[in-house]
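The other protein chains are all here in position, but one chain of the complex has been omitted.
Then we have chain A:
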Amino acid sequence: MAEGAAPQLGYRLPLSAPSARSGSGLVTAARRFRFRVAGPPVARAAALLGEAWSAAMAGSRLQKTGSVFSRTRNLLRTGVVPKPLWFDVYAAFPPLREPLYRVARPRRAAATDAVPPVLYREDEVRAKFYKVYGSGPKPFDLSQPNYKSTCQRFVEKYNELKEEGKIEEENLFEETGKALLASGITLQRRGTDRVAQQDHQDEEARDSALRLQLQTTLEELQEKKESREEQPPELRETQKENPSP
């Protein structure tokens, strides 16, 4: 549309038309190139040192204007530079996004296109597990690629029991704990129902938590003893890893 406005002139008068700035960018850039390249000092130096030097000297160092490809294409069109090696390759296989310079301004607070959080259905079970049992009996061993943590086993057992459908929703959590106990993994409770209570008497709270812990461990020991008597002696070896004696 700009070219149609002034067909007789070989160029447009760009500076007085700020609205057409994006369209005239190419023209103004080309004018700037002309000033940089075709000056008398360059011609003299070329005569002294040979063609290769002048060809190497010509170029466009405006990394904020257009991409490497667009600048090189324009330089080739004016004929000041020999065709670089990569030009045809880029033309045949362009990148997914043209590498234009963008100013990295900090975004306003209300970011509409922010990165979504990654959440799964099992996260509810995991959150409850960590709240009740803390970080689990054994640490994560990330050197193995297919490592399954206690929490992951818990979640899988939970899903299995849920799919079976025999147990109700409220009891599912405890049933999973018991099922894991039966397969040899002991879980120590961290301290129950301290969520919304901010007690002034911290010592009392600590004592009560300790007492609860003792109770639960004693209960578990008793359960284990009973289950040990029922189980065949081979399974006793799997229970050696538990911390409580």
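Heads up, the rule we're going with is that a contact is a pair of C-beta atoms (placed from the backbone, for glycine too) under 8 Å apart; a residue touches a chain by one contact, two chains touch by 3 or more; residues count from 1.
Just so we're on the same page, contacts and distances are computed from a predicted model.
A.B. asks: Determine which name in "Myotubularin-related protein 8", "Small ribosomal subunit protein uS2m", "Transcription and mRNA export factor ENY2" or "Hemoglobin alpha embryonic-4" the UniProt entry assigns to the undisplayed chain of the complex.
C.D. replies: So, among "Myotubularin-related protein 8", "Small ribosomal subunit protein uS2m", "Transcription and mRNA export factor ENY2" or "Hemoglobin alpha embryonic-4", the name matching the hidden chain's UniProt entry is "Small ribosomal subunit protein uS2m".
A.B. asks: Against the chain that's been left off, what residues of chain A make contact? List them.
C.D. replies: Missing-chain contacts on chain A: residues 49, 52-53, 56-57, 59-63, 67-69, 71-72, 75, 84-86, 88-90, 92-93, 95-96, 99-102, 104, 106-107, 113-118, 145.
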